[in-house]
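The complex appears here minus one protein chain, its other protein chains still in place.
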Amino acid sequence: MIQVEKQTKIKVDKISLSFGGAMVLTDIELDIKDNEICAIIGPNGSGKTCLLNCISGFYKPQQGQIIYKGKNLIGLPPHKITTMGIGRTFQNLELFTGLSTLDNLRAARHLFIKSGLLASSIYFGPAHHEEIKHMRVVEEIIDFLEIEPIRNRIVGDLPYGLRKRVELGRALALEPEVLLVDEPMAGMNLEEKEDLTRFLLDIHMGTEFGYESEFLNRGVKCIVLVEHDMGVVMDIAERITVFDFGRKIAEGTPNEIRGDERVINAYLGEEI
Amino acid sequence: MNNKSNFTAVGEEYPTLPSYLARNYLIWGDKVALRQKDFGIWHEYTWKQVYEMSKNFGLGMLSIGLKKGDKVCIIGDNEVETYVAAYGLYGVGAVIVGIWVDALPDEVVYYLTDSESRFAIVRDQEQVDKMLTIKNKVPQIEKVIWWEPKGMAAPEYKNNPWIMGFNDVSELGRKYDQEHPGTFEECIKQVLPSDSANMYYTSGTTGAAKGVVRSHSAQIYMRKLLNLYYPLNLGDDCHSMIQFASIGEPITGSTANLLNGAVINFPESPDTTEVDLREIAPRFHSLTPRFYEEIASKMRVRIESAGALKRWVFNLMLPIGYKVAQYEIENRPLPVWWRILKWIAWWTAFRPNLDKCGLLKIKYCTNSGFVLGAHTFRFYRAIGIDMREFYASTEIPIIATHVKGHNIKVGSLGEIVVSVEVRLADNGELYIRGPHLFDEYYRKPDKTASAIDSNGWYHSGDAVYIDDDGYIFYIDRVTELASLSSGQKYSPQGIEAQMRFGAYIKDCWILGEGKDYVTAIITIDFDSVSKWAERHHVPFTTMIDLSQKDEVANLVLKDIIRVNSGLPPATRIKKFAIFHKEFDPDEAELTRSRKLRREYMYKKYKDIADGIYSDNDVIQVSAEFSYADGTKDIVTANVKIRKVPGEQE
Amino acid sequence: METQITQLLTYIIPGISKGLVYALIALGFVVIYKCTGIFNLALGEMMVVGGYVLYYFAVQLGLSVWIALILAVITVVIIGVITNRLFIRPLIGQAPMTMVISTLALGAIIIASIILLWGSQTLYVPKLFPDGGITIMGSVLQWNYLGFGLVSLVILVGLLLFFRYSRFGLSMMAISEDQQSAQALGISVKNIIQMAWILGFVTAAIGGMMLTSLTSVQYGQSVMGLIGIAVAILGGLQSLGGVIIGGLIIGLIQGLVSGYLDPYMPGSLQDVSAYIVMMIILLFRPHGFFGWERIERV
Partner (left out) sequence: MLPCGIRNVSYADQLAIIRTPLQWVYLIVALVFAFCLPLFSNSYLMTFMVYVGITIISALGLMLLSGYCGQVSMGHAAFMMVGAFTTANLNAIGINFFLALILGALVSAGVGVIFGLPSGKIKDFYLVLSTIAAQFIISYVIIGWFKGDVGVHIPAVQIGGWTLDHAEGYWYLVLTVLIIMTFVAKSITRTKIGRAFVAVRDNDIAAEAMGINTYGYKLLAFAIGCFYAGLAGGLWAGFINFATVDHYSLVDSIWYLAIVIVGGVGTITGAFFGSIFIRGIKEISYIIAPWIGNMLPAGSALADGITLSLPYLFFGTVLVLFIIYEPRGLAHRWEILKESGRLWPWGYW
């Protein structure tokens, strides 16, 4: 394995978040580095997801700042942050349930389709060409995630496992530099977990499936994985941060975390 | 030998399969040869492209040490790469050994060692892993070549010299071609008609699998004979889902592609086949009864579940279809009014129905393997498909068939095809001789000797009966014929085929050898039965629960009575039980070609096989049961034994 | 100076009392919203129904006004029960938007039946209070206005106390917080919704009776119900008390506008002033003065 230098991608600097008095996050400090899968674990309600929501702009921390590409993300609207190259999936699926799988992914290509109102209302011409171009990209994602059979199914009717997959694909379609994955394994059976793990690794390493779209071959180098399933985290994460009651209680490699007292306490001796 | 004339009639301007590849490159260069669905749309490959790709691959194989006459095994579903590889290998004179994708590791080991293959070309990670697990058992394999890159990026594969990518091989080939141009063409010339082209392992219903070696000329004669009865034109769409492991492949696929220029279409993925088949709309189907029965019951179930109007119209038209079919079967001219009715029925019921299941463009369907149940056969002809029996075996792929324009005897295998001679042995066994006979069982001279006698007769091992008009009627394998204690002979497979026609019956296992009467152990088709149960508000929890419901039993009973009506009273089904699970190839209960493996079944399920003849009406059966994710455990169930009313034992 | 104040008063007092009536109507709206979570766009029609029913008893049957009033209220309760059964019950559990649309349909049907029963012409209801009034600082304060202000105030306060302390009020609060857990507590959501619906209907209707007895009754006035909604928004939908403040503000604004702006503006600005206020509120403080905004959980 060739060593790549890991400079900080996102710097979370002492952020605190509270909902009407209730402290959800306190003085969180975190360096999300490039070229690694960084996992955030912790018991339920320990503020993992809240952190993601802060990064992707859905929550506005009262204190601290989140530096990405030299900008402070706090205060920016979510769609701006997405445009800056931070894609995400949601813990409790947020899909466009009325649309087909295909259209869900196409909707995610929004950022890259340039044709404006006029072109769209004429359709034939530039808009048409763009649609075709992006169909290919979307289809490659579908091929990558092996969801061809449900291509034209309405997402609302799909089983949970497949929906998760579609959502991952949708995040992928944003061609993000940083991918925030929120509890991808929740409610999955063994097989689905294996598949998803495989996909995540492929995304991280970059695929070599001879796709046309560069970003798929390149892959997403920086992945933040919020997960409850210890096994998976220990397998694929290179660095783990542990949250408890909105505080960071530990950080390190899987092995360091295994041994860490506070972590074991936080999990009340849960099998790690 | 009056056959000689027929040979010349068939003609032989191109002696080998690769020579056809070269011809097509010249005469059809920009015509479509293969069509693969990928990324949601159909990608077309012209003969030029296919030729180039095959050439590169073939030469690539040479440059990694393949010699003319080497055996190379192919494991993978049919895709463009499969065919490119095959054509490339034909070109450089290698012999293709097809192996079923779902073959168990031990089986693979056997095939590889028996065929002395030097290379393995496999589709994907799954197969590569399979190869890796058996690596030390097959030392003669020099390289494993994969073509589906999914999951192959991992270092343990990349850094393993034993494993190689399809494209890398082609790349080597491209270089090789630049260094010595014209090599491939030269190789093609080197290949002789008598050289072996393919090896097929006959599914082991009896003993260990034997490698049937077939020469180029044998393959080509096979296609030319087929063309006399089932001509295909340039650009006709075909769908070849039969893997290279079976003689069915050249019948539906490669030879049609090479000789006739039919286009082979490949679905996107196994899961989308059903959808893609409609888009392909193939012109020619050559399947086994099992598939036809599945399709037929699919139609029936989906029409059953339709609204009243739809059902009414279809059921109104079906009799017309049968009547018209009867005219065609008896080869009588169709009266005008029946023509009109036929037209109406076609447009109101049959055409739309065929359109739904993708059979609309079908020119002919041939059934082989064993005889198609008369009901199914008539049904297909009724709904407007030119269904014909087709008597074939791996050793000699076309022996007899129904002929358009002759009258069609339902239940027969049709008439002997031109250039084939037959002779009936005293024990009723059929001896055959013809130009497309196989060469030998690979490395089994004794077996070969016993199969092909000194004056070239092939002992088929089929017990048949030929009537005065020269129609062949299949009785059963000579070895498979069973007889009751009374000595009454009957054919289990025949009855099973009839049973399987039932929309709700998946499989059937007929017992009775040495017993006083015939009994049946039936497995229901869970999909259709559960749908039926929902529609009729029959509550159930599992397959096991459902299978023992009395309502379901009555459902099945209808079919038993139907089948019994067509049997001599002595061999009618007297008792039956509905099995609590489906028979499963992965548990070796069926062969890969989905035939029952009786001896094995009898061993495995002895308790019920005997119990059904005992007087107790519930029998506890315990069987290993494997879940989708591969985990297994023992399932025990109480299977009810039921009597068929009106049949005294 | 003197005259200006008198003038001011003559605009303010009606404003206040009208505002209180609005508050009453708005209360009907809020009650229904809190329990069922739907915007009742039939509010105006409910209001007008009050007026017509009152007219029926007071004029067509010629009963004395106050008896008519009581009978009218009873009738309205009955109508409330019926409409609840016909329109609300079947739709419980539907998407909120469809419920709202169905209230539109309800409104249309009410109007239709009103026209069928009373025709389309304007009708006049006898005044509840004697004419004339007391004179403060030279300006005459109509008994009507004072009366209505007082009555509405009493009803409002009464209802507020009822909601705060009665069992029904509390369970209503519970439901508005969280239906599931409310059910878990053994509160029959169906009944509460029915109660709320009737209450809302009655309050709106009473408001209607008063307004109509001030002026006249005509089905076109149903649009005034929308002013009630404006008031509710202004006060904040989560708070019952807010409606009083909201009502007063709107009422005052209308009074003042009618006095000081309308003379110099084409059309009558006082009718739209409520909507302009609502628009502004929606733009800058959508949850109103006493409401609170929900945090989007992602």
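Annotations
In order of appearance the chains are A, B and C, and numbering begins at 1 in each one.
Just so it is clear, a contact is a pair of C-beta atoms (placed from the backbone, for glycine too) under 8 Å apart; a residue touches a chain by one contact, two chains touch by 3 or more.
On a predicted model such as this, the values are computed, not experimentally measured, just so you know.
Displayed chains that the missing chain touches over the full complex: A, B, C (touch as defined at the top). The chain not shown here is touched by just one of A:Phe96, A:Phe209 or A:Tyr267, and that residue is A:Phe96.
Residue in contact with the omitted chain (choice from B:Ile134, B:Leu228, B:Val313 or B:Val478): B:Val313. For the chain missing from the display, the contacting residue among A:Ile28, A:Cys54, A:Ala108 or A:Cys222 is A:Ala108, taking the whole complex into account. Listed for subunit A, the residues touching the missing chain in the whole complex are 56-58, 77-79, 82-83, 87-88, 90, 94-99, 103, 106-108, 110-111, 113, 115, 117, 119-123, 127-128, 130-132, 135-136, 139, 170, 174. Listed for subunit B, the residues touching the missing chain in the whole complex are 35, 40-44, 237, 278-281, 299, 302-307, 310-311, 313-314, 349, 352-356, 358, 360-361. Subunit C residues in contact with the hidden partner, per the touch definition given at the top, are 38-39, 41, 87, 90-91, 94, 96-98, 100-102, 104-109, 111-120, 223, 226, 229-230, 233, 265-267, 269, 271-272, 275-276, 278-279, 282-283, 286, 296, 298.
Simple rule for what comes next: only the chains that are shown with their structure count from here on.
Taking the mean Cα position of each chain as its centre, B sits at the greatest distance from subunit C. Between subunit A and subunit B, the centres computed from C-alpha atoms are 46 Å apart. Subunit A and subunit C have Cα centroids lying 49 Å from one another.
Separating the CA-averaged centres of subunit B and subunit C is a span of 78 Å.
Contact residues of subunit B toward subunit A in the complex are 38-41, 149-153, 155, 167, 268-269, 271-272, 275, 628-629. Listing the residues of subunit A that touch subunit B in their complex gives 1, 135-136, 139-140, 142-143, 146, 148-149, 151, 189-191, 198, 202, 205, 207-210.
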